[in-house]
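One protein chain omitted, others in place.
Let's turn to subunit A:
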Amino acid sequence: MPMMTLQFDLLRGGLCKLSRWISDTAMSSTSQKHKEFVAEPMGEKPVMALAGIGEVLGKKLEEHGFDKAYVVLGQFLVLKKDEELFRDWLKDTCGANAKQQRDCYGCLKEWCDAFL
């Protein structure tokens, strides 16, 4: 029956959505910003596209010369992707709190795992 092909497509689509839902609920929650950032090369995205970096922190980073996400990436790499060093640096440079530090570090780390 020709109808079966349509049902198979629906099943396949449904399965994809289902697997994504399972992974989302099962793993520790990451924000929408994080997911969007790690999904593709960062290109010329502004520094505020980083997870954990909002308007206030973004402005402070820009004042220090970190105007694009890739510049912060550069700093992350120069600090050898070390969590403690990067989080300390972020705190010193823009005054990020623990959660913001964690989100930004996690975001960059995952991006590097996928694209670097």
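Assume a contact is a pair of C-beta atoms (placed from the backbone, for glycine too) under 8 Å apart; a residue touches a chain by one contact, two chains touch by 3 or more; residues count from 1.
As a convention for this text, contacts and distances are computed from a predicted model.
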{"item": "From \"Mitochondrial import inner membrane translocase subunit\", \"DNA replication complex GINS protein PSF2\", \"LEM domain-containing protein\" or \"Transmembrane and coiled-coil domain-containing protein 6\", the hidden chain's UniProt protein name", "value": "\"LEM domain-containing protein\""}
{"item": "Among A:48, A:85 or A:112, residue touching the chain not depicted", "value": "A:85"}
{"item": "For subunit A, residues in touch with the removed chain", "value": "1-2, 4-5, 11, 15, 18, 22, 25-28, 75, 78-80, 82-83, 85, 88-89, 92"}
